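Quick one: this structure, given as structure tokens, is what I'll be asking you about.
What you see is the complex with one protein chain gone and the rest in place.
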Amino acid sequence: MEDLLFPADQRTREIARELFAHVRELPLISPHGHVDPGILADDAAFPDPAQLIITPDHYLTRMLLSQGIPPSELGVRRVDGGQTQTDPRRIWRTFADNWHLFRGTPSKLWLEQTLRQVFGIEPPLTYETYDQLAEKLGQPEFRPRALFAKFNLEVLATTESPLDDLSRHAKLRADGWLGKVITTFRPDDVVDMDWAGWPDRVARLGEISGCDTSTFEGFLEALRQRREVFIEFGATCSDHGHPTAQVAIADDVAAIYQRGLRGMASPGEAEAFRAHMLMEFARMSLDDGLVMQLHPGSSRNHNRYLHRAYGRDTGGDIPQATEYTFALKPLLDAYGHDPRLRVVIYTLDEYTYTREMAPLAGGYPALFLGAPWWFLDAPEALRRWREAVTETAGFYNTAGFVDDTRAYCSIPVRHEVSRRVDAGFLARLVAEHRLSLDEALETIADLAYNLPKKVFKL
Amino acid sequence: MEDLLFPADQRTREIARELFAHVRELPLISPHGHVDPGILADDAAFPDPAQLIITPDHYLTRMLLSQGIPPSELGVRRVDGGQTQTDPRRIWRTFADNWHLFRGTPSKLWLEQTLRQVFGIEPPLTYETYDQLAEKLGQPEFRPRALFAKFNLEVLATTESPLDDLSRHAKLRADGWLGKVITTFRPDDVVDMDWAGWPDRVARLGEISGCDTSTFEGFLEALRQRREVFIEFGATCSDHGHPTAQVAIADDVAAIYQRGLRGMASPGEAEAFRAHMLMEFARMSLDDGLVMQLHPGSSRNHNRYLHRAYGRDTGGDIPQATEYTFALKPLLDAYGHDPRLRVVIYTLDEYTYTREMAPLAGGYPALFLGAPWWFLDAPEALRRWREAVTETAGFYNTAGFVDDTRAYCSIPVRHEVSRRVDAGFLARLVAEHRLSLDEALETIADLAYNLPKKVFKL
Partner (left out) sequence: MEDLLFPADQRTREIARELFAHVRELPLISPHGHVDPGILADDAAFPDPAQLIITPDHYLTRMLLSQGIPPSELGVRRVDGGQTQTDPRRIWRTFADNWHLFRGTPSKLWLEQTLRQVFGIEPPLTYETYDQLAEKLGQPEFRPRALFAKFNLEVLATTESPLDDLSRHAKLRADGWLGKVITTFRPDDVVDMDWAGWPDRVARLGEISGCDTSTFEGFLEALRQRREVFIEFGATCSDHGHPTAQVAIADDVAAIYQRGLRGMASPGEAEAFRAHMLMEFARMSLDDGLVMQLHPGSSRNHNRYLHRAYGRDTGGDIPQATEYTFALKPLLDAYGHDPRLRVVIYTLDEYTYTREMAPLAGGYPALFLGAPWWFLDAPEALRRWREAVTETAGFYNTAGFVDDTRAYCSIPVRHEVSRRVDAGFLARLVAEHRLSLDEALETIADLAYNLPKKVFKL
């Protein structure tokens, strides 16, 4: 497996080996992810293998669902009163019986490499893997903090709502553990009027911040205050998951806000409010320095069955076509050349790479290209991204890899896959005499370590 | 030619050889095509080489047209009174003189391999090829049924309108021949109000079914009855070629139907009717089990000159951008998790693969991805398809290859190309340590044989 993911051509493979060896041991920078900080705060042994590996991973439950096996059989709790399988061995068995579905997917790669490298368990994944894994999980060296050290994690960012009291982060900080875990400010739930319960959450925001969120000005003030608190807990970034990339001043934003509080905002007004808020967050960033991350293009809860039976964020989102050239223009007109602003843009729509993403990042100092995300965080897609964006944006307008994961144990392999794919891409440039080996060595270290530290201000 | 289409890298090529050898002799499953069943019902010798190879193949006549040579010089009959070349040797000469135009196209590959493997004629294709081919066509072993056996065709599906009396299929069935030839239910001509002559065809549908198609309910009943007849003649699928993928309930569908019968439906109403009918066909499939195939995205008769001079379906269609995420949602909301429904979706718009097609097929049990189609049924495009969709949808949400051809003699090579491209793709996964050789061997057999049998219920 030394040559995992490297191009088969011997000449290129040898260069790839050398490049990868150069970055293999560099610490991991994880500036964007969704690990529960409570895992590290509590540092308890992980529960059974099914709860650790299968049940919380939408990539896995989605694939079995696509073949007719409901998530409840993999332990996912139903919100509609339906029954859920709770026996971890039966969950594991159902999963192992369908393991062939994952051939050619990154899930297979991640899971096999995680078993191999983190737990010392050789593929293939079978029923027996359950017992091997369960035995490991009981040992102290597989507790979360021990793994943090083993993973060589220099910094891990989690993601929290402004409504989160950050008590898990406070606990982490209080007990003197030296691992660097920071938060990220993710305000979608108080920005998206279309999301059921918005007025209640705005009220909670008022409470937690001590501001009067019955007015739009008070709402902005509350957000500013929460950002300050997040910054105290290490935040260097905000994160914004919007249906579109639209940024635009809404002259009637205060009136829209009031209609939203009364539950009377139209879908068009909710979109105008989100677009306006991105401009407000950009302005806040000018003052407090948070790096904005913009994740547009997901049609949330597309799968009505999943949404009704299992609730939000259970793997039922589908990407949609996303436009950047005109959507971002108001932001770029206003602050695209302001050295105080930094915006990392992501996409689920790879059919914007050469047309919009790379020309924009290659032309505006405020913009950086975020790593391929979600469905695109996979070897072929990572390779296509480099092949597409590098010729226009170069390497130094990209932001470095982000693992974006809830699956704590998969963090090392996700970074490894990215480093291997970059090694393969750079090796081809060297083999085709487009880059010297020295340039490639310097570049891969920048991509793996220096760029994410710099771009995300870590 | 043993290594045709295999990656040049020696390591990968050797694996590709082994994988291809594993499926090379597997029977051909052809669940979707446009061969005239009369060819097999009559089992007459094929006419001259020009009529067999050139005149009916839009891929060939289009390419010469693109360089200014009208289809009439290749024997295509004009509907506007213009003259048509009828001398097959002159047709063949014109074609051979322009053979260089096909370099790099699948047409060249298909035709050269067909000459070589079916007729034992080595390239290059020249004037002399005509005589060599004409001599073969007179021999009994090159009659359609003899070729059916030689091709190792396990099942061949043809495509007929509900207005077809299926007499050709009846003749096939009546005479005791053992080849399995089945029909497919393709109702576009009675669903598309924009298509000139629609009210007359609806009237004919009434006659052939014995239903009163003056009402929408009668129209639906007529379609149900025709489906039953088609199922008697082996149909396991319906096929729907729509301009868009839109599915939507139209509350006023009965009124639209009546306006359509009076020739008064607007283009928007015609689209609403088509969208509604997809929902009706889905409901019919819940009852009778036909697998729906949806082929959206073609702007039909784009080439006005071709349409006027030569009529419909003469190679003058051009693809258009196609949206799936929102267009299919009403269907997926209603029946996307219903085990009685199966929908195979195709596209002419590869710029939906990772953004929409793969996430949808990887998330809904009712959906399967159809093979790249028409302009995309070619080695580079087939390879890009696997590279794009596999990471999200895996292999097992794809439906297997369909040759989709009118060109009977090209069936074996089309399947061979698909198997070779899959062998090359899987070989790379093995060479890059992403799949074991055993997994790849099992997978290629599934792609070539087991999946199409299962997905299309054959």
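Before moving on, here are some points about what is shown:
Letters A and B mark the chains in the order given here, with residues in each chain numbered from 1 onward.
One rule holds for everything that comes next: a contact is a pair of C-beta atoms (placed from the backbone, for glycine too) under 8 Å apart; a residue touches a chain by one contact, two chains touch by 3 or more.
Not measured: the values here are computed from a predicted model.
Contact with the omitted chain, checked across A:Phe46, A:Tyr59 or A:Tyr351, is made by A:Tyr351.
Touch with the chain that is not drawn comes from one residue among B:Gly33, B:Gly75, B:Pro106 or B:Pro330, which is B:Pro106.
Touching the missing chain, out of A:Trp177, A:Trp195 or A:Tyr396, is residue A:Tyr396.
Considering the full assembly, B:Tyr351 is the residue among B:Trp195, B:Phe326 or B:Tyr351 that touches the omitted chain. Within the complete assembly, B:Ala321 is the residue of B:Ala21, B:Ala45, B:Val79 or B:Ala321 that touches the hidden chain. In the full complex, the hidden chain is touched by chain B at residues 1, 3-10, 62-63, 65-68, 100-106, 108-109, 124, 299, 302-305, 315-316, 318-321, 348-351, 375-376, 378-381, 384. Think of the hidden chain as still there; on chain A it touches residues 7, 9, 11-12, 323, 325-326, 329, 332-333, 336-337, 339, 351, 354-356, 358-365, 367, 386-388, 390-397, 428-429, 431-436, 439, 442-443.
Just so it is clear, only the chains that are shown with their structure count from here on.
One finds 40 Å separating the Cα centroids of chain A and chain B.
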